[in-house]
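A single protein chain has been omitted; all remaining protein chains appear in their positions.
The letters A, B, C and D name the chains in turn, as written, and every chain counts its residues from 1.
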Amino acid sequence: GDNGAADNGADNGAAANPEATTLIVGLDNAYPPYGFIGDDGNLTGFDIDLATEVAARNGWNLELEAIDWDAKDALLGQGTINCIWNGFTMEGREGKYAFSKPYMHNEQVVVVKKDSGISKLEDLADKNVMTQADSAALDVLEGDQKALADTFAGGKAQTIGDYNNAFMQLESGAVDAVACDLSIADYQMAAKPDMFVKLEPLSTENYAVGFAKDGDTAMVDAVNKTLKEMYDDGTIAQLCEKWGEYGISIDNWVLVD
Amino acid sequence: MTNAVVTLNHGKKAFGDNEVLKDISLTVNKGDVLAVIGPSGGGKSTLLRCLALLETLNSGDLSYGDLVVCSNNAEGRAVYGDAATIAKAKTRYGLVFQNFNLFPHYTVLQNVTDALICVQKMPKDEALARGRDLLAKMGLADKESMVPCDLSGGQQQRVAIARAMAMNPDVLYFDEPTSALDPELTREVLKVIRDLAAEHMTMVIVTHEMGFARDVADQIIFMDGGVIVEQGPASEVINNPRHDRTRAFLANYDRD
Amino acid sequence: MTNAVVTLNHGKKAFGDNEVLKDISLTVNKGDVLAVIGPSGGGKSTLLRCLALLETLNSGDLSYGDLVVCSNNAEGRAVYGDAATIAKAKTRYGLVFQNFNLFPHYTVLQNVTDALICVQKMPKDEALARGRDLLAKMGLADKESMVPCDLSGGQQQRVAIARAMAMNPDVLYFDEPTSALDPELTREVLKVIRDLAAEHMTMVIVTHEMGFARDVADQIIFMDGGVIVEQGPASEVINNPRHDRTRAFLANYDRD
Amino acid sequence: MEFPVMMGILMEGFGLTAQIFVITLVGSLPLGIVVALARMSRFKPLAWLAQLYISILRGTPLMLQLMAIMFGPYYLFGLNMGSDWKFWACAIGFILNYAAYFAEIYRSGIQSIPRGQYEAATVLGYSKAQTFTKIVLPQVIKRILPAMGNEIITLVKDTSLAFVLGIMEMFSAAKALAASEVSMIPYAIAALIYWVFCLVIEFILNRVEKKLDYYHD
Partner (left out) sequence: MEFPVMMGILMEGFGLTAQIFVITLVGSLPLGIVVALARMSRFKPLAWLAQLYISILRGTPLMLQLMAIMFGPYYLFGLNMGSDWKFWACAIGFILNYAAYFAEIYRSGIQSIPRGQYEAATVLGYSKAQTFTKIVLPQVIKRILPAMGNEIITLVKDTSLAFVLGIMEMFSAAKALAASEVSMIPYAIAALIYWVFCLVIEFILNRVEKKLDYYHD
């Protein structure tokens, strides 16, 4: 039942040592560029590369679990997965998870169609704006940017299950704007050049790895420590380079000390 | 012939290769009671169904009074009249099915009156009055608001007769009116038919009750293998059959 | 009394407040043919169903030969024997239902032999041989692999008889064996029953065919309102009924 | 989050759930009859078309059908359907899908009505339309009620698929609440509301069944 990528992870991990700790990463496999199905058919993505390297350096076995986003909290609580590592925004979720140090700077942005005539956030008044249910963008629009969301058609942002669908709604004119992570926006814009433009950021925030609230703090510390090492020895820079075409940049890396 | 209620000339009907009616001609005059007897599979029901326009004849001429329902074209195939003609013909006869085919979801009164109201567009009051009259005549005055499944077989049979009579048909067809009934009920239903005969209702009755056929029918037709083997006054056919096949058939019936 | 195949003493049965059998006693001796006649609702079927253990008596004693099926306790309520006794009793009678109740998904041969194989644990070969014998006797040798729905009513009836006979019962019950059949088939089935009588099969037959009752039965019971109104040798009850109610009932039947 | 707030959000979602449910029934119950009649038509091309329709609509996921209707006009024809289209797409998708399921149920019911009923109506002069609406259909409804019940109760829960179009019916609302509260309680409440709704439907179906019990055949 496990997919090929999980086996990959185990291969370059410490598969030889059956007693080793296992890092089970829960991820949404429909969330490029952090976790998705690559051209070779295996799970791939920036966060997956990070997790693979972290596990390898700690001598952990790595398992990648593609999960239904709706089941993530139950799975984490039960221990079926150790962490959510999947472009997971920590702002707005503080206190609900034991987070690693933030590692990646992120922005929530609004994407509109190029020919829509919308050029700034104020133009979104009375427009249909869509975002993913249970997403950081939604948190922002219900939090710091609530005043802006109040001006949307319907007085709030609409929600949908996945961003792919949201961008189809945008493209087909069912909605006027999509609020999402910067890298999601870049990925979609790369896939459909000249279709969309970004507006100014809604907010800035950080990605972190989310562990169960009252779980194993040793693992959190190890992740923090290893990510720092990887930054120091240039591994991170390499990975950012590798994923550069999907909008990932070393400039956004924040875990530097 | 001004008296003929229904006339069939050279009627033929086949199901695939099976020729079920082979050149049947008959005329039923006003007030006649015609009994059709014969062995199973002889084509009696098919004949009735062709007369009632439930089956189409392959060839032949069929008229109800002056209304030509179908007649042969140049190639000798029966050609039926237009929808209006067929609709008109349907008001001229009624059919009482062997297993009644009452509408189970309608009350007794609805069974009798619904076609009057919906098809013949009779005012509702008039239709209900007429339905109640007929039910009373059939001894069912107190059953009008019951549904068929709560009636005995004999009562259902009488509702079916009332339903057919309600349309005020010129001729009434019966297919084995008593074969689903027990002897007491049989007696009851035969009495109803005898009463209708006494009122000069024109009827064609497929039956296995020889005693009844002899008593109530003016004419008897004996059918076998799709042809009319013998036809004549009732007592004559039953008591002095001329054909061997008729004799053999009648020998099945205890006449003690 | 060593000859008694089935004995019922003071049998009573009520459905709710409706007392359907009021103190019925009867004995059927080996080789007897007993006809039960009477008006609809008189309790004939209920009597047969009580004898066939499809209904439980409220009170009374019922035995098959030396096997006591039920008897009254101190309070006068019928107490039935244990499962083994009931199972044993069931091998002593057969019942032919009015509407046959053949198993539609079984072939004719399976209908006749399945209970032999599954219930009586007879070896399969033996059961099949016996089934084929019986079917041949019923004139159904060529129908063994057909299913009931492809048979005519009379043929189904004969399969039902063969199925009941296959268990080699001491007594055979029939509930209106011909009421679902047309006259030619009726004649056919009555012949089968007459043949069984000629072979001294013990039978209890609920019937509306007076002529047949008189011909084939040794004894006739006339039931009405849950009691045995009159009982006696067949020709006597039919030709010289002693009770008014019997006379009134028999007057329904044309005896010409 | 306080309980009344949570219930408010769930009940708002339930309003949409109930709307989808009612609109689907109102549309697909009659449409199912039309499809069933087409499927049984003696005009073969029509019958085949209806069979293809039924087979595709039953054989592919409703969620994809909803997406096809939602996005088809734009991606296939470049039409911009506006922001209300999702409600129309939702109604059309559910109605078309359920009509296919209902059609098969109607068909089995219509085929179980004895020929004699048609013949009796014909002899009495009923038109084909009258025969169907007055004689056949009322009897069919009684016969298919249990099978319809199963399907209708499935519909209650299928309404949650409307979320693929961005319609936040109750189940999606519960999902969102569960995620933001990191709690299973919204799910439990949603399950309870569904269950009560289904009990009400079962109660109504039982009532109708009892009501049609005045006759049997």
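Throughout what follows, contacts are C-beta pairs under 8 Å (C-beta built on N, C-alpha and C of every residue); 3 or more make two chains touch, one makes a residue touch a chain.
Remember, it's a predicted structure, so these values are computed and weren't measured experimentally.
Asks: Looking beyond the chains shown, say which of D:Trp85, D:Phe132, D:Tyr194 or D:Tyr215 touches the absent one.
Replies: Only one of D:Trp85, D:Phe132, D:Tyr194 or D:Tyr215 touches the chain omitted from view, namely D:Tyr194.
Asks: In the whole complex, not just what's shown, which of D:Val5, D:Val34, D:Ile56 or D:Leu79 touches the removed chain?
Replies: D:Ile56
Asks: Looking beyond the chains shown, say which of C:Leu34, C:Ala78, C:Met167 or C:Ile221 touches the absent one.
Replies: C:Met167
Asks: What does the interface between subunit A and the hidden chain look like in terms of residue numbers?
Replies: Contact residues on subunit A toward the absent chain are 1, 3, 29-32, 36-41, 65-68, 70-71, 74-75, 77-80, 162-164, 167-168, 187-188, 191-192.
Asks: If the missing chain were put back, which residues of subunit D would it touch?
Replies: Touch set of subunit D with respect to the missing chain: 55-56, 58-64, 67, 71, 75, 101, 104-105, 108, 146-147, 149-151, 153-154, 156-157, 160, 171, 184, 187, 190-191, 194-195, 197-199, 202.
Asks: Which positions on subunit C touch the chain that was left off?
Replies: Touch set of subunit C with respect to the missing chain: 52-54, 87, 90-91, 93-95, 97, 99, 101-105, 114-115, 118-120, 147-150, 163, 167.
Just so we're on the same page, only the chains that are shown with their structure count from here on.
Asks: Distance between subunit B and subunit D based on Cα centroids, please, to the nearest Å.
Replies: From the centre of subunit B to the centre of subunit D is 46 Å.
Asks: For subunit A versus subunit C, what separation do you get between their C-alpha means, in angstrom?
Replies: So the centroids are 82 Å from each other.
Asks: Among the residues of subunit D, which ones contact at least 2 other chains?
Replies: none
Asks: Indicate the residues of subunit B shared as contacts by at least two other chains.
Replies: none
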